[in-house]
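Quick one: structure below, then a few questions.
Every protein chain of the complex appears in place save one, which is left out.
For reference, chains read A and B in written order, and residue numbers begin at 1 within each chain.
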Amino acid sequence: MAADEEALMWVEKYRPKTLDEIVDLRDIVQSLKAFMRNPKTMPHLLLAGIPGTGKTTVALCIARQLFGDNWRTFTLELNASDERGIDTVRERVKDFSRYSRAAFGNVPFALIILDESDQMTGPAQTALRRIMETSSRTSRFILICNQSGKIIEPIQSRCAIFRFSKLDRKAMIDHLCCLAGKEKVTLTPEAAERIVDYAEGDLRHAINALQTAAAYRQGFVDEKIVSQVIGEASPKQVQLMINKALNGDFVEARKMMYELMGAYGFSGSEIVRQMQRELFKLSYITPEEKAELANIIGEYDYRLTQGANTDIQLSALLAQFAKVGVSKGETS
Amino acid sequence: MKDNLLWVEKYRPKKIADVLGNEEAKAAFVDWLKNKRRVKKAVLLHGPPGVGKTALVNAAANDFGFTLIEMNASDTRNEKAINKIAGPATSFVALDKFSTESKGNLLFMDEVDGIAGNEDRGGVSAILKIVDASQVPVIMAANNPDVEKLRPLKKVSALIRFQPVRIPLIIAMLRRICQKEHVEAEFEALERIAQNSRGDVRSAINDLQSLAETTRVLTLQDTMALSYRNRDISMDETLRTYFSAKSLLEASILLSRSSVDYDDLLLSVSDNLPRRYADVGELAEAFDLISQADVFRGRIGTENWHLLKYFYNYLAEAAAVSTETYKPFELISPPIRIITLFWTKGKRTTLEGICAKIGQRCHVSRATAKNDFVPFLKIALERQKSSPLASWFKLEPEEVEFLAKMNKF
Partner (left out) sequence: MVVLNKKAFRLPRVEREKFILLLRLGLEYNREQGTFCVGNYNNIEKLIDVLSEILNVDKVTFLQTCILCGKDFPCQNCTYQEMCATRNLPFHCVCPQCLKEGKSFQEQL
């Protein structure tokens, strides 16, 4: 991975490399710069917020600022959902701490970025806290998560917490237009609006959608192309599947479930996870109904782990949704 | 061009060496045939349909110059037919349709489990009488020898097991047929036909022929028409009786009597459940019961067979959710089996590998790569396989192929 190789995925190519380049997170950047003025006093950091709002970007910028061009040597990037368990995390941190030259200029530590740390179980996080303590002489941790509430208190109290919020529409549209300009792509205003609607505050989704749409018809993106691109993406498919089920159309919903498994290779639990996310976003059902449906998902999520056939459990789940959807329709 | 001949007929193996796969069974059968001092005068060939049992018998007879005397279900009750093989004369003398050059006669009863099934114990004892009386070696073939009723037969026969035929062999066979029949077929299409057949060569060739009826250039897309398969008759009968059961008791009895594979049954019931229950409330209730049956199936695994009764209980209850609303319907078999066949461990590993590469490059987890990046990357590569994105992610050519084809499910 040559440092000067041009990144071809736009989310990477246009990822800000310095804190100053990050225009939307003024307050966060100010506080961070204050910490970094005297690196010796920099605490562990906890960056929390919904996906696509700049947390990883900030972490990487910090690394660059601390270590310069060779930042990769002094930075360990880990993702909690990819590692098999807390023991592998511990091993990798230990190995890394041992071999990184911790003294680099006046930065007395190496950096460990742990993404999706809220995916770790309670016990795993407790073990993580101990790891953070034992390696605090040589390393600093930047923990990234979506929900800070899922991080145990002992870890939270050892970190400086920064909360990232959803970018506002105008800022996102500006980003997209600017990016489109740099890539010599014609982006209609309606198309930009559509993308931002779809992305729901996640800039990464938005940029990926833009790049894909641009690939469709060499550099021209209008609303029609955006609809097509978004329509083929799995969150949309899952949404449609849920809608059909709630409408009582079991057979069509199940067909879509087969599509998701067949075309995307999603496993049962991956589909269930996506259903949980999309359920949360649905606007046409009441919170009570959402709770009921969430319970149903929970029950079948469990049965998925016990049962022999994924498609049977998912079909049963969709059937329950159909029943709830239709009966609610009758009473409303 | 069309000669109205079934390809399963046209390409029937004429020599033992041409019979695909099942080397174990072939060797054992030949040993039994050649052994003049064989211990058991009857042999029972068993295994799933279409894997070569009948084909081997015919090919062997051809190779060794034996004459096959075939008896079917109605013959087993027919005095004249029985006398033909029971009389001492038959072992050496050629009778009406038998060739004078024959090196000997063999009695062949195909699908004995069907014969035996037709009239409870009566069928089996008729067969036993024949085996006993026959002056010539007896060859029997069955799809499922584990049914209680066939136990007496198993006692007097040598057993030879046939396995599903290996996929690569089937693909090569299909390819050969395509060459001879001037059909152009994509590798993925032949692969799909082979996988869908699950080792049943006969149905693979039939599927190929039925698809080739409509097009001489076969693509993967064309094989989607394979959703509806020719099915095992006893499964269809079981399903019909199951769905039309008028009470929980009736359903329970049926399930205890049926000899179909319960894993297949579970899936087939799940496939057809929405056709049985049009009302979503009933469907939901039935599916909840099926789901619980499936949970028990999972718990049984390969050893906890004592839980089987709970499995059957839930299955029976699902049939009886509302017995009044039954209306006859046509059974289907949707593509879910194709999905699980398609997403083999190899393909899953390839996808994981791609996600790991994306995760590395874009600082995201593999799961995020799969959900957020793969769908977009797939579209980009479909448009342009040589996209510089592929080399930026350091994707191997197979990985690029894989992504480009992912959408074409």
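Here is the rule we use: a residue touches a chain if its C-beta (ideal position, glycine included) is under 8 Å from a C-beta of that chain, and two chains touch if they have at least 3 such contacts.
Fair warning: this is a prediction, and the values are worked out from it, not measured in the lab.
Within the full complex, the chain left out of the display is in contact with B.
Residue-wise, the contact with the chain that is not shown comes from B:L169, picked out of B:L128, B:L169 or B:L254.
Looking at B:E24, B:D132, B:D236 or B:E396, the residue that reaches the missing chain in the full complex is B:E24.
Listed here are the chain B residues that touch the chain not shown: 11, 13, 18, 21, 23-24, 27-28, 31, 163-164, 166-169, 171-173, 175-177, 179-180, 187, 195, 198-199, 341, 344-347.
The working rule: only the chains that are shown with their structure count from here on.
Across the interface of their complex, chain B is touched by residues 5, 7-9, 11-12, 51, 56, 60, 77, 79-82, 115-116, 204-205, 208-209, 211-212, 215-216, 229, 232-235, 248, 250-251, 254, 258-259, 261-266, 270, 274, 300, 303, 306-309, 311-313, 315-316, 319-320, 322-323, 326-327 of chain A.
By the touch criterion stated above, chain B contacts chain A in their complex at residues 263, 266-267, 270, 273-274, 280-281, 283-284, 286-288, 290-292, 294-295, 297-299, 334-336, 338-340, 342-343, 347-348, 351, 356, 359, 361-368, 370-376, 379-380, 383-384, 387-389, 392-393, 406-407, 409.
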